[in-house]
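Can you read through this structure? Questions will come right after.
Part of the complex only, each chain left as placed.
Every chain is named by a letter (A, B and C) in the order it is written, and numbering of its residues begins at 1.
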Amino acid sequence: MEEDSRLARWEQSTEVPLALASLAFLIGYAIHVLAQHITDGWRDLSFAVMLIAWAMFGVDYAVRWRLSGERLRFVRTHWLDGLVVLLPLLRPLRIVKLYEAVQRRHGEPRFSLHARVITYAGLSTGLLGFAGALAVYDQERGAPGANMKTFGDALWWTCETLTTVGYGDVTPVTRGGRLIAVGMMACGLALLGAVTGSFSSWLIQVFSQEGDTQDTRHGEGPPER
Amino acid sequence: MEEDSRLARWEQSTEVPLALASLAFLIGYAIHVLAQHITDGWRDLSFAVMLIAWAMFGVDYAVRWRLSGERLRFVRTHWLDGLVVLLPLLRPLRIVKLYEAVQRRHGEPRFSLHARVITYAGLSTGLLGFAGALAVYDQERGAPGANMKTFGDALWWTCETLTTVGYGDVTPVTRGGRLIAVGMMACGLALLGAVTGSFSSWLIQVFSQEGDTQDTRHGEGPPER
Amino acid sequence: MEEDSRLARWEQSTEVPLALASLAFLIGYAIHVLAQHITDGWRDLSFAVMLIAWAMFGVDYAVRWRLSGERLRFVRTHWLDGLVVLLPLLRPLRIVKLYEAVQRRHGEPRFSLHARVITYAGLSTGLLGFAGALAVYDQERGAPGANMKTFGDALWWTCETLTTVGYGDVTPVTRGGRLIAVGMMACGLALLGAVTGSFSSWLIQVFSQEGDTQDTRHGEGPPER
């Protein structure tokens, strides 16, 4: 019980700093990849920001493991946190927690369950896609035979990949780019599946309620099934 | 209660005019995009039609907000209406309401729930796809390196995009065309997911009922699972 | 009641002839499309077969409408039959009934519900895909700029379209071919959705039962959720 409350207090106080750290990591990585003509000083700064953000997540993971009083069970039940420490570009997923924190603080009415799943998974898909586009563009840029010339191409490629449309006008050709692409397909499809699944189930629910309302309003009895 | 009945009366009396306005907007936009060789007079007319339709939706939104007696809650609960006011090409979604109104007036028996979800979402997908094809074609036409030469190409591209087949024989190459394409992928996929989801769930239901009937007819007891 | 039993008797006695007629229509169409170097006599024969099959479906539809004692309601509740009369290439869907008839006659144990939905929808997808491949190949053959050179190409294109993979190495370029392709995408996706949906739901069921069995066998209590 004692550990539980200390763990909860730790999580509450690290929420905002960690979210900022994850945002800083993403911005640092974006500068590292996209800003080619900056001076070495700025380049070193962006690298330092990424390193510090990485360290903060590592420390947080270690402290939470310690406070939980668990052994290997912690690794299994918090595998997403572990993955975030290992693969820094999955870090944007943490921003989802900031969104939650901000919303709670302002005391605004909460969204319905469907809307929240869509918002969470949609935001995660967007951030993951942006991080993945950066990583793949970093691999492809300047490779011989690459048809992904600009970062705009990389973003367009990301969208057609995550929706599984896959025109093939832009495709990764390097080994590294393809490896990251496979990871994006796997993660992104599941996340996008959650978004479209919730959205269409919500749409069906809306239509069904609308049908009920109109049937009642016009006195036509219960809706036929 | 007073506001409720006035709101209901307003919605009932604006139903058909707004549907016609939305149809007029779509036709006006189609003329604007497709009819290149018309005189300036006709061009101005089609533009005026679009503007008037836009204004009608704005006024309707304002009146309904006023009559609802709500503040910001109205924006959240009627976000689809708000979106339609901002993005005129989503307007065709309103036609779905006309279909409902016509059907009610004739007093014909109502479709089952499944059939209605399929009809609504299918009609919306079709109209959204047509509007999207117009918008993308407007961006792509005449762009250097574009492979979307005719409006037929644009429609074909729309179909392969909404079904996520994505051959890649026709693809948008301009920044504007790609932005609209991403929006179409996101919206269209969810709508189409609702259609195919309902259709396949209906199909499963039909097969299951057919199985029951035949089992009963031939006296083979309840269907095995 | 009188009409019901007469309708049932009519349906039972026309079952096998109609199934054979639908098979004959498909074979006749396949000969019409694929066999280019046959004499005119054979060509006329295959055409006659198609016409007779078409007539048989028309007569059956008319008789069943008459016997049902219904008016327009019949058209709505039997829309699939009506569609089959109008679009002869959807006719293969009738073969599904033959499969059912054969299985019933032999008195073999019935499949489970899942297996039947998969079999029905899978068979329908296969037949529809084959008919669609024939129709698209008929349109594309010899068209300028067509990359669908052989019927093998058409079948390969059908498979990548129905699974929404869509490589784009083979694509229809004519207006007629693209129109049929859009119809195939719409129908095929829903049918295939029924197949994969049932299969994966069956798979999940199997894994869940297996989990239960092993938990019980090893005395580990009820399965955790």
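Things worth noting here:
The rule we apply is simple: a residue touches a chain if its C-beta (ideal position, glycine included) is under 8 Å from a C-beta of that chain, and two chains touch if they have at least 3 such contacts.
Predicted model, so just to flag it, every value in this text is computed and none were measured.
This structure file defines a homomeric complex of 4 copies, of which 3 are shown in place.
Convention: only the chains that are shown with their structure count from here on.
Taken chain by chain, the contacts link every pair, so each chain touches all the others.
With rounding to the nearest 5, the Cα superposition of subunit A on subunit C corresponds to a rotation angle of 180 degrees.
A repeat of the B-C interface exists among A-C or A-B. It is A-B, with more than half of its contact pairs matching by residue number. At the interface between subunit A and subunit B, under half of the residue numbers appear on both sides, which makes the contact a different-residue one.
Chain centres here are Cα averages; for subunit A and subunit B they lie 29 Å apart.
In subunit B, 164-168, 197 are the positions where the chain touches two or more neighbouring chains simultaneously.
The touching residues of subunit B, counted against subunit A in their complex, run 100, 104, 110, 112-113, 116-117, 120-121, 161, 164-168, 171, 173, 175, 178, 181-182, 185-186, 189-191, 193-194, 197-198. For subunit A in complex with subunit B, the touching residues are 152, 156, 159-160, 163-169, 195-197, 199-200, 203-204, 207-208, 211, 214-215, 218, 220, 223-225.
Looking at the complex, you find that subunit A touches subunit C at residues 164, 166-168.
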